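All remarks here apply to the structure that follows.
With one protein chain withheld, the remaining protein chains of the complex are depicted in position.
Note that the chains are named A and B in the order they appear, and that numbering of residues resets to 1 at the start of each chain.
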Amino acid sequence: MGREMTASLVVFFVLAALAVIGALSLIIQKHPIHSALSLIVVMVALAGLYLLMGAEFVAAVQIIVYGGAIMVLFVFVIMLLNAGVEEHTSISKMAGAPGLLLVVALAGFVSASIARSAASVQTASQSGTMSSTKEISGMIFKDFVYPFELTSFLILIAILGATVLAQREKS
Amino acid sequence: MNSFLAANAELLITIVKIALLLFVVLTVNAYLTWFERKVVAHIQSRWGPHRVGPHGLLQPLADGVKFLFKEDPTPAGVDKFVYFLAPLLALSLALTSIALIPFGPDPIHLFGHDIYLGIAPPDVNIGILALFAITAMGVYGVALAGWSSNNKYSLFGGLRSSAQMVSYELALTMSVVGVLLMAGSFNLKDIINAQAPLPGHPDRGILGWNVWPQILGFFCFFVAAIAETNRVPFDLPEAEQELVGGFHTEYASFKFAMFFIAEYTSMITVSCLCTIMFFGGWLSPFPASWTFTHYLPSAILIPFGLWVIWDGIRYETIFGRVILPGVGTAIAALGAVFVFLPGVNDFIQGPFWLLSKILVFLFVYVWMRGTLPRFRYDQLMSFGWKLLLPVSIVNVILTSFAILAKLQWGGK
Partner (left out) sequence: MVPTNYYVILSAILFGLGVFAFIFKRNIITIFMSIELMLNAVNLAFVAFSQALGKLDGQVFVLFVIVVAAAEAAVGLGIIILIARNRQTLNVERVDLLKL
């Protein structure tokens, strides 16, 4: 480490460790509900990292939407379907080896390409002044208004699709 | 030692504030249960707890001791980790939301530091959004409790309860958007200051509160908040199946107490939010030019203290005859202190009004519990989706039009 341990660096390492432990726990746990809880831990850790970077609106939206709605949906489905402990067959164990190789290759490639880039990009953000909700909403409703309307259509289609899919057959 | 204290002063002040607030919130919870039992009893023409201490005031203490000493069995076949996690999650999230609420406008100046009333600093830019984030995570306590109990009825009770919470969360957040549009910020302090007397209207008082322009929003918010905290008339998931299940059936003494405390704490949080967003928070309802209303706290406390003394002297038990006059003297002395120290009196105005309004909302909550019948589950869900959500969306549209109209034509 070429720099002293400032408070933000310590907080970063704690949150990063929490996120990685959560992701590992997602893989290691046998019961889907424990995997879901680990994913919630990852999301809360990521929200903490967003706060550390000064993106407070995104952090709040991450917890409200991802952690409070999407993961609740996952937990509901796991409870309703009574998902049990999963068994691993021989095929999945064989797939584990190339999977591990792929992970190491992917992460290593990205890290190497970053380490070789010109200068490690030093951040100089004034947290809060730039990421105000006012500015983000200005951008959404002025520059990105077409994607915004399209995503609202997308959500409507998703609602219709989910309702149709979940209907029982009228036999 | 002194330099260590000086360097970490902010941290130490925050830790002391957290300990103090935790103690206060837990005591208020305990006495809220006493208050609820007394009020519901009087609505039903009976006495309520009146044996355990003078006027039953030591009943919460007895309940606490009972919770500590009762047997705490763990049913067979539960998922141990999730079973222990659920009440912990519910309680910690409920208590965390109290940390974001500001209890008064002015800081105390002590040892050269400005100590604000409230744990979070007053410039949290996403104040109310963070509160909703914590409320959104509160669904997990209920859902995981229902699932991990290894009991069909708990599972269905937990699922119904969490489905109800998720549905009413939408109406809750939408109903607040009107207030946010008017205040222009998520910060709780800014929301209160937007209802304060303006340079053009110095005597606004009660007329400046958000409840008058946002009456639809207030209705939606209050009803959605009651459904969110699983209180009567929306407590079907934990009441009908109380005969068989409900998400906290398999939880015994101390874990059940954790759910209980979580429910009352979220009641307190919702009352705080209601007063801050719609009823002016710490602002006085009287116009600012009526300075004699600054003596209102003392004018309430001193007669109340004297009445407690008078009632205590004639109480039946000896214990009551000793304790009640003591409590009454303390209350009257507090009121007298406010009269004689004008600096303290000015400081106490904000918190006094905030606490009285919170007390009024808590009384309304308890009043509804004693009066209203329960919703059936399908009536509950259709009420949330088909009435509250459209009304809150209409509120947002109307508020936006009003603000736009004011900008276009009213700004001259």
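In the analysis below, contacts are C-beta pairs under 8 Å (C-beta built on N, C-alpha and C of every residue); 3 or more make two chains touch, one makes a residue touch a chain.
In this text, all values refer to a predicted model and were calculated from it rather than measured experimentally.
A.B. asks: One chain isn't displayed here. Which of the visible ones does it touch?
C.D. replies: A
A.B. asks: Could you list which residues of subunit A touch the chain missing from the display?
C.D. replies: 6, 8-9, 12, 16, 19-20, 23-24, 26-27, 32, 35-36, 39, 42-43, 46, 49-50, 52-55, 57-58, 61-62, 65-66, 69-70, 73-74, 77-78, 80-81, 83, 86-89, 91-92, 95-96, 98-100, 102-104, 106-107, 110-111, 114-115, 117, 120-125, 130-131, 135-136, 139-140, 143-144, 147-148, 151, 154-155, 157-159, 161-162, 165-166
Assume only the chains that are shown with their structure count from here on.
A.B. asks: Quick one: subunit A and subunit B, Cα centre-to-centre, how many Å?
C.D. replies: That pair's centroid distance is 32 Å.
A.B. asks: Going by the contact rule at the top, pick out the subunit A residues touching subunit B in the complex.
C.D. replies: Counting only subunit A, the residues touching subunit B are 31, 33-34, 37, 40, 56-57, 59-60, 63-64, 67-69, 72, 75-76, 79-80, 128, 132-133.
A.B. asks: Where on subunit B is subunit A touching in the complex?
C.D. replies: On the subunit B side, the touching residues are 79, 81-82, 85, 125-126, 129-130, 132-133, 136-137, 139-140, 143-144, 146-147, 155, 158-159, 162-163, 166, 169, 173, 186.
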